[in-house]
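The complex appears here without one of its protein chains, the remainder shown in place.
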Amino acid sequence: MPLSDLTRSRGGKIPIDDQIVRITSRLVVPFIQVYGIYVILNGHLSPGGSFSGGAIFGASLVLLALSFNLEAGARQIPHHAASLLESGGALGYALTGLVGVFVGSSYLANRIAGFPMGQPGELFSAGAILVITVFVGIKVASTIVTLFYYIIEGEK
Amino acid sequence: MGVSEHFPALIVVIFFITAFISPLLYRWGRKFSAALVIVTIAAALGMTVSLLVTVQQAGTVFYHMGGWPPPWGIEFKADPLRLFMLLVVISVSLWIFIFALRDLQHELKKRVIGWYYTLYSILVGSMAGIVLTNDLFNLFVLMEICAISACAIISIKEDRECLEASFKYLILSAMGTGCFLLGVVMLYMATGYLNYSFLHLELAEAFNYYPRNIFTAAALFIVAFGTKAALFPLHVWLPDAHASAPSPSSAMLSGVVIKIYAFALFLMFYEVFPRTLLEAIPLNEIILWLAALGTLFGSIFAMLQSDLKKMLAFSSIGQIAYIFMGIGLNHESALVGGFYHIMVHAVTKAMLFMAAGVIIYSTGVRDIKKLAGIGRVLPITMIAFTIGSASMVGIPGTGGLISKWFLAISALEIGRPVFVIVILASSLLNAIYYMPIVINAFMQQEDFKKDIKPVPRVMLACLVIGMIFIVISGFYTTPVVTLLEQALALYF
Partner (left out) sequence: MFYILFAIFLIIVTLFLRLIIGVEPRTLVTLYLLGFIIFLLSFTVAEMPTFGSPDNPAFNEVPRRYLEQGVAETGAVNIVSSVIIDYRAFDTLGEATVLFVAIAAVIATLRSH
């Protein structure tokens, strides 16, 4: 039986109604989220980056929704907020690129557009790379959440 | 120079930015996002024209993304030929979008029209990127965007047939994209470059060491772009997808999207692969014969259809084959013919789909046999349909003749008269299925019995613009032909 049928048959509630799952995920979710943020923010320093970090963060929200119920998950990140972040992340990327055009160097320029480069190896370094990584991370996380909700709810 | 030197990047990026903003605007109403898309396309049109003027004065413009020079970064290239394509793509998109504003209201649910605008804007942006980019991997990424958004503007219609057709299209075009990526990998392994210009230089030498790799890559490119552009035996997805889509989507897909891939194949053969490869293995012969079969079979299939939009979709298979024939003949004036046909067919087929859309909007009739006598109730629409049909057949005074003329002349020049016969035969076949519709529409005495909804003026105005353009392109050919000859001289 597909997941969407399961949710519909229980009036929007996921049938996983288990104390152990709830308590474990309540304990684990903050750590997953912190780890996701860590992977995103260290994209220019260590393996990983925006796509993987965003996927981890998005997965934590999906886990929350699965182990409690859809409403609790939806309260964490409401629909319109998810789609706002979705557009906002991509828009932020494109607009960061435009800085290069305004400065007069080139679209999506980093160093030559005058972004502060910092000391290589520190958290706040690499100029536009950090900014773009954060935007793409937000975008990927909200993509996963939005896809999850739209597919699970079918039409709305 | 100021901001104008950033035009090659901005033409693509403004479409993406518009698409990202427009979902935020839905809350205030659809009108804002429609206006935003129109402003964006118009701005892109302005930038293209200004870039064309610059390029004609100062030569080809290169743009380095992020300021990194070619083998390291992504390069955009604006030469006269690409700008010609860009001009066709963007102006036809603007024209179709204005038509779509009225037509969509009866074809789509209210709550998805806003998303249609978003998808449309991304589609146009990705096509502009495919035309401008000078980097193979960037081309792959843009092809992905183009494929998904093209599927989405079909499946957005509430119709089982649309879902099925768009799913078929999605799978086949994903297969095409996969073949393309495999080919890119092979070329990268053999040369170490992704930039067209660097590949072109490096492949001539690498062909001695890795002939099979490069040949396979070329074969994969033919399959990839052939699938996406509906070259004859790979066309199976096209009729369903183009026939079941909402009319503006059909116009866009049949008019512009398939030509973009034909253009990309042209770039592969004339900018990426070296001449020695094409002399060693006659790949263009394969394209040429497939195109010749396509012109004939596309028309024969079209004759058997009873649904108006399906007939137009099959006719596209025959017409895209003319463009491939231009590429396959490997001769300058054949390519002039091919590119002229890109322009003429983009306008003509889009206009025919618009006319079909108007007929469906106002009467709900899709069956060709039931169209008898419709010329009396929808005169402007059927006059547009007549002129479009004439251009498809290649009657003097329409743009369709000019491209066929160039193709036939160059086939004679290089001593292959068999293709002249193919062109003549397919024109005859075109006449066999287009002309009865026109004749029945005007000559039939019986009254048209269905209820007629009045047609909005905007839709009729769009049809009139198309008619005027087709007639002008049949008489006043010099500026475009000169532009194309100058642009193509760079390749020979």
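By written order: A and B. Residues from 1 in each chain.
Everything below uses one rule, namely that a residue touches a chain if its C-beta (ideal position, glycine included) is under 8 Å from a C-beta of that chain, and two chains touch if they have at least 3 such contacts.
Quick caveat, the model's predicted, so the values are computed rather than measured.
Counting the whole complex, the residues of chain B in touch with the unshown chain are 16, 19-20, 23, 65-66, 68, 71-74, 108-109, 111-112, 115-116, 118-119, 122, 126, 129, 137-138, 141-142, 144-145, 148-149, 151-152, 155-158, 163, 186, 188-193, 202, 206, 210, 212-213, 216.
Counting the whole complex, the residues of chain A in touch with the unshown chain are 43-47, 49-50, 86-87, 89-90, 93-94, 97, 107-108, 110-111, 117-118, 120-121, 125-129, 132-133, 136, 139-140, 143, 146-147, 150-151, 154-156.
Note that only the chains that are shown with their structure count from here on.
Mean C-alpha positions place chain A and chain B at a centre distance of 36 Å. Residue ranges of chain B in contact with chain A, taken from their complex: 2-3, 6, 9-10, 13, 16-17, 20-21, 23-24, 63-67. Those residues of chain A lying in contact with chain B across their complex are 83-84, 86-88, 90-91, 94-95, 97-98, 100-101, 104-110, 112-113.
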